[in-house]
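Scroll down for the structure; my scribbles are underneath it.
All protein chains but one are shown at their positions in the complex.
In this document, chain identifiers A, B, C and D correspond to the written order of the chains, with residue numbering beginning at 1 in each.
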Amino acid sequence: MTTPIGYYLVLSGILFSIGTVGVLVRRNALVIFMSIELQLNAVNLSLIAFSRQLGDLQGQVLAFFSMVVAAAEVVVGLAIIVAIFRRRRTANVDESNLLKG
Amino acid sequence: MRWLTLTVFLPLLGIPFLLIPELPDRAARLIALGVTIATFLVSVGMFVKFQKGVPGFQLVEDVPWFEGVGLRYTLGVDGVSLFMVMLTTLVMPVAILTSWSVTEKVKMYVMMALFIEAAILGTFLSLNLLMFFLFFELLLLPMALTIGIWGSKRRVYAAIKFFLFTLVGSAFLLVGILVLFAQSADVLGQGTFDFRRLQELPMTVEVGRWLFMAFFIGFAVKVPLFPLHTWLPDAHTEAPTKGSVVLAALLLKTGTYGLVRFNLGLFPEASDHFAVFVSILAAIGIVYGGIVAIMQTDLKRLVAYSSISHLGLIVIGTFAFTEQALTGSVLQMVNHGLSTGLLFIGVGMLYERTHTREISELGGIAKVTPWLAGVYLVAALSSLGLPGLNNFIGEFLVIVGTFISSHVFGVLAAVGVVLSAIYLLWSYQRAFQGDVPERWKGIKDINRREVLLVVPMIAVMFLIGLFPKPFLDRIEPTTNGIVREVEAAGSADLQTGEAP
Amino acid sequence: MSADQIVFWILAPISVASAVLMLLQRNAVHSALFLIVNFFCLSVFFLVLGSPFLFVVQIVVYAGAIMVLFLFVIMLLGVDQRESLIERLKGQRFFAIVLALAVAAEITTAVRLAAGLAKAPPAGFDAVNEGGNVRALAEVLFKDYFLPFEVTSILLIIAAIAAMVLTKRRFSAPEPEGADASVAGETEETAA
Amino acid sequence: MPATIWLIPLLPLAGALVNLFFGKRLGRYAGWLASATVGLAFAISLGAFFALIRLPEEGRELTATAYEWITSGSFHVAIEILIDPLSMTMLLVVTGVGFLIHVYSNGYMKGDPRFGRFFAYMNLFVFFMLVLVMADNYVLMYVGWEGVGLCSYLLIGFWFEKKAASHAAKKAFIVTRIGDTLMLIGLALMVFQFGSLAFGDVLTVAGVSGVSEGTMTVIAVLLFCGAIGKSAQLPLHVWLPDAMEGPTPVSALIHAATMVTAGVYLVVRSHALFSPTAMTVVAVIGLASALYGALASVGQDDIKRALAYSTMSQLGYMFFAAGLGAYSLAIALLVVHAFYKSLMFLGSGSVMHGLGGHETDMRVMGGLRKLMPATGGMFVIGAWALSGLPPMSGFFAKDPIISYANGTGHVLMWILAIAAAFFSALYISRILFLTFFGAYRGDKHPHESPKVMLIPMGVLAVGAAFGGLLTLSINGAIEHFLEPATGALHEAGEGLPEPLLIAISIVVALAGVATAWLIWGSGRVDWVALRERNLPTHEMLAHGFYVDDAYANLLVPTLLAGSRFLSSGIDSGLVDGAVNGLGRLTERTGGLMRHLQTGIVRTYALAILVGVAALLLILEVMR
Partner (left out) sequence: MKTQNLLAIAPELFLVLAGIAIILIDSIFKGVKREWLAILAGVGIVTSAVATVTLWNWDGGQTALQGMVATDRLAVVGRLIILGVALIGVLLGYDYFKGEERGEFYALLLFATTGMTLLVSSADLLMVFLGLEILSLALYVLCGFTLRLGSGEASLKYFLLGAFSSAVFLYGLAMTYGATGTTKISGIALVLTGQTKVSSLALVAIGLLGAGFAFKVSAVPFHMWTPDVYQGAPTAVTSFMSAATKVAAFIALIRVLDVAFQPLTWNWVPVVQILAVVTMIVGALLSIVQKDVKRLLAYSSVTNAGFILVGISAGPEGIMPVLFYLVSYAAMVIGAFAVVMVVSGRDRERSSIEGFAGLGRRAPLLGALMTVFLVSLTGIPLTAGFLAKILVFGSAVSVGQWPLVLLAVLASVIAAFAYLRVIVRMYMRDPEPDAEVPRLSPVAAVAIWIPAVVTLLFGIFPALIAPILEQASVLRW
């Protein structure tokens, strides 16, 4: 293993940022949610890279927990999106703007 | 016997009774009246216990309350607060009596009055800065509600303005108090809000001056000093009679009292340093308030501006640092409470009969209601400093005392005397003299309740005017002490260029 | 150039490209597919970084279960839902990209200052993975991380309840659906 | 004795209180009660007088202290009264003349709906006047000073339903208040310099206290400002003519005999404080007022206004005398002036009464001598006295003053004083002729007044006629009596010989009378046409050289405009505007921020990203 860990960390940062952009520019609730998943995965990459760097397994365990949480979050999130869609017939988040000001 | 606690909290005892459902309005009024009279009697007891010629605080009560932040329940009375308390307990029953003409939400109305009384008394008697601030703030809401609920047309605007304006002022005050506490924690190891200990707190000139400004802004809004005064005309004008009376007679005094007690008491060096600045503001207030009052078309507004002018006089005397001026100022606080209070009562009685305060719509009322006119005239004469009445003593001492320390400010203080004659008598002429219009022909002169209401005020006004000595004797030991402190700080400043 | 470096330099561009492409798709299904590509790339990195267990989990749970769920919902809501790519919020894209770049730059700087960009990781990770990654991981998970592991169960219960609460057709819905008073008048569309 | 002298002021006070609260119920007895209290006070004053002259000349003082009034630090004021020859003289005048006028008022005010109230005010006035003259310190004197101002206010505006009356009352109070305030500043300066305001402390040490002459001048001039206001001297005289809106007994008592002379009393009382410069100021103002009043009086058609200007002129003479240092002469003139001027006011009141109440325009009078013989006769005595012709009292009081000017070398002033004397004779004769001589020009049915009015007038007429006896020569009875308080007169060693001066005075006065006779008395000159021909001159005199108009059209509007500007421009506009503006700005800012809350979730996410970037940046920058 000779690839510097820094490379992975930077890659993780780039992916996290791309995910961030996704959240901000996409309007489809599902795509936004996917972007968030991308962010979480980027973080996992960081955790595992750190784990490798530090030479202990905690990082991997943390990444594992992150995945579990993500899974639960996905269920809740999709349920919410479905529920909204049922009533509004759209997944466009820009149209959910009754509450403002 | 804990006279001070009793005095402060007695008014609150009336509140449970007022909460009785189905209590008739009349009973509510009588309960409030009874409670306030009882408070007055208790305060008389306190007055009797008060030893004259003793400078420090008396009848001190000191119990822990919330030690974690240095909040102790500390009450004490000295020559300055004594008469503030007496004034409050005297004016409140009178203010309650004016509420007979209120017919809406009577219970709440008198309840607010009782709250206000307790809060004001607490303000005057607290020796713990935080507790003082607590009472000082506690006043605001009942007062704002009184204005906002029972006031006249623009009452909501006035109430909000009053509330926010004074809140901004106390914002600075609060920061000052907290900084002072932090200072004391630095120096003494254990922070304290105790006024008596803070008085001896050594602090640098720099800090003292900053703190002075913070306190000053807080009190200047309440006084109110130019240019922080514009809430006052609105609040006075829109408030119901009781509100105006309490505002003018008592609430404004918390500001002047604060200046005397805290600004002078805690920051003598800074007081000396800023004296000219404060006096200029006060002098502007005197002249400005007087001139603006002349052209007011609303009788209450006129009286409100006259208050600004009169309070300028009190402040200018406070910052003259002579025994006469300071003693005069303290006495003048009482006097202003009485005479302006009575003026508002007069206007209020007039308003009840005519439903207008527009001077141009009134006129000739003296013909149909000679006694009412007489009451107003007595109040006006007192207010313009006619000898024999109370205001003269205070004004005279202030003017003389101020003149001794600064001729210019002395002369400016005297200008107010001329102006007050102009606006008061001119307004009296327009409102009460001349031909009586047809529609006012039927109105009635003052009734028995109203006699009951004005007699104590007028009696005390004459009492102070003719026999001021018992008052002065009790005020003076305290004011002398304050003046000496300030002078010592000021002269130390001169000698070393920097205070210790 | 060692093997892991070759892997990195091949897969890193792919993962970035797939992430970017995911953003550029008007169709949600396409987005999801690109995301799966991305996840695969990452899973390989996990393997390279010494976590075969997470490599598997990533593929099974993420690329498999979660993304399938996504696709399922997309189907449910209608595949034809296409999103116009014209931005109506002024400056949203500009700020989004600039700020995201800034964040990336900040993180990069921090990484450079802390770990360094040229330093290879210390050897000896195998020592930690004694007895196999899964076993070692289990050791940590069920000893040190016993409580968090149990706590995640609450999350799963909530997820289950959420699905139940939010998606079930209500048989006893006393309130009228749709226009609610608090936002009445601002309602632009009526509920189905 | 000392205890009983308290009764002198307290009796009228008691009368005032009783009348104030029970006046209505007392009915016409209110008047008699009031008169009785003043009469009694007069009697006690007389007793005091005899007690006083029994004392040795150096120690002619009666004092009494009630209690410490104001104490503050080293500064003390007591309620303390002092009767020395000066205040004794004033006391007798006030209670004596006051009593007569009270009696007169019983007739004059009969049937007025506020009869009791009137006497309450009158009594109150007497009380304050007595406090003024009996006070032993400046503060107590100031009490009386303001108190009489108040009563003057109340009485001028007694018929407050009349706009003019209420206006005049207010004007009188405010104008005098300007002087009073300057006086108050003077008092403050005295406290600053002497640490006390007791006569005993201030006046005895004034000469030796080491206070610079400049400061003394300032103190004296400030006190004199108070006197200017109260005694209606230039330039604060404008209230006095208007004050004639009050009931005529008021004019007689307050605006002729007593209150207006308080200024003279003040100057004489405080003469120890007056530096030569200050005295020159007093003399100049007095002389100017004497001349001004005399001239202005000539232009008046209203009998009371004419008399008011006359009063101003006479007071000017008194100040002139005081300014020259002839304090006792000033007081002597004060005393006799009280007699003849109140006589003439009561006379004019009697005329008004005879003409049905409120007629004061001399153009519609004339020939009343026949219809109201008693009034006319007594008015002649008064006018004679005022014109300064022997053997009436005015001659003996005024002439020494004029001579004294010459005798002390103030020749220019003497000439002016003589000129004023000419016009004095002229205007008083004019009043006399227009009112009582010639033919009746009105359409009413004049009748003589009742005895209750005439008898007091009679007494006063006696005083006006023979009062001169008291001042028969330099250092006459009054002067001699006053000496302990005012000091002796200087020997007038310079100038023209005494007899010549007297002759000149008499000739000038006669010339004045003759001129008046020619124009208004003989019937040979059509004075109405004459006035038309010299309209600008007449108008100028009638308007008192437009001083009042200048105030009313320049000063007052300026003040009102200033007030309006401050009120709506500065206060509502700028100060309150700033406050409201700040409030609005806060609200507007909130409103603008609201727009950021678009309701769109991506905006919120952007905000979060902004926050994250900012946090990271701050941490990086501040490390």
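Please note the rule applied: a contact is a pair of C-beta atoms (placed from the backbone, for glycine too) under 8 Å apart; a residue touches a chain by one contact, two chains touch by 3 or more.
Note that the coordinates shown come from a computational prediction; the quantities given were computed from them, not determined experimentally.
Check the whole complex and report which displayed chains the hidden chain contacts.
Even though it is not drawn, that chain still touches A, B, C, D.
Looking beyond the chains shown, say which of B:29, B:155 or B:273 touches the absent one.
Missing-chain contact among the listed residues: B:155.
Considering the whole complex, which of B:15, B:37 or B:141 touches the chain not shown?
Only one listed residue reaches the unshown chain, and that is B:141.
In the complete assembly, which of B:178, B:284, B:368 or B:443 touches the absent chain?
Checking each option in B:178, B:284, B:368 or B:443, the one touching the absent chain turns out to be B:178.
For chain D, which residues lie in contact with the unshown chain of the complex?
On the chain D side, contact with the omitted chain comes from 586-587, 589-591, 593-594, 596-597, 599, 601, 603-605, 607-608, 610-612, 614-616, 618-620, 622-623.
So that we can see where the missing chain sits, which residues of chain C does it touch?
Per the touch rule, chain C residues meeting the hidden chain are 106-107, 109-111, 113-115, 143-148, 151-152, 154-155, 157-159, 161-162, 164-166, 170, 172-175, 177-183, 187, 191.
Which residues does chain B use to touch the chain missing from this display?
64-69, 71, 105, 130, 133-135, 137-138, 140-141, 144-145, 148-149, 155-156, 159-160, 163-164, 167-168, 171-172, 174-175, 178-179, 181-182, 185, 191
We take it that only the chains that are shown with their structure count from here on.
Could you tell me the distance, in whole angstrom, between the mean C-alpha positions of chain A and chain C?
About 3 Å, centre to centre.
Go ahead and note the Å separation of the Cα centroids belonging to chain B and chain D.
Computed from C-alpha means, the inter-chain centre distance equals 37 Å.
Of all the residues in chain A, which ones touch at least 2 other chains?
Within chain A, residues 20, 24-25, 27, 94, 98-99 contact more than one other chain.
What parts of chain B, by residue number, touch at least two of the other chains?
Answer for chain B, listing residues that touch two or more other chains: there are none.
Mind listing the chain C positions that touch chain D in their complex?
Touch residues, chain C against chain D: 89, 92, 95-96, 99-100, 102-103, 106, 109-110.
Hey, which residues of chain C end up touching chain A in the complex?
Chain C residues touching chain A: 2, 4-5, 8, 12, 15-16, 19-20, 22-23, 25, 28, 31-32, 35, 38-39, 42, 45-46, 48-51, 53-54, 57-58, 61-62, 65-66, 69-70, 73-74, 76-77, 81, 83, 87-89, 92-93, 95-97, 99-101, 103-104, 107-108, 111-112, 115-125, 127-129, 133, 136-137, 140-141, 144-145, 148-149, 152, 155-156, 158-160, 162-163, 165-167, 177-178, 183, 186-189, 191-192.
Flag every residue of chain D that touches chain A in the complex, lowest number first.
Residue positions touching the partner: 594, 597-602, 605-606, 609.
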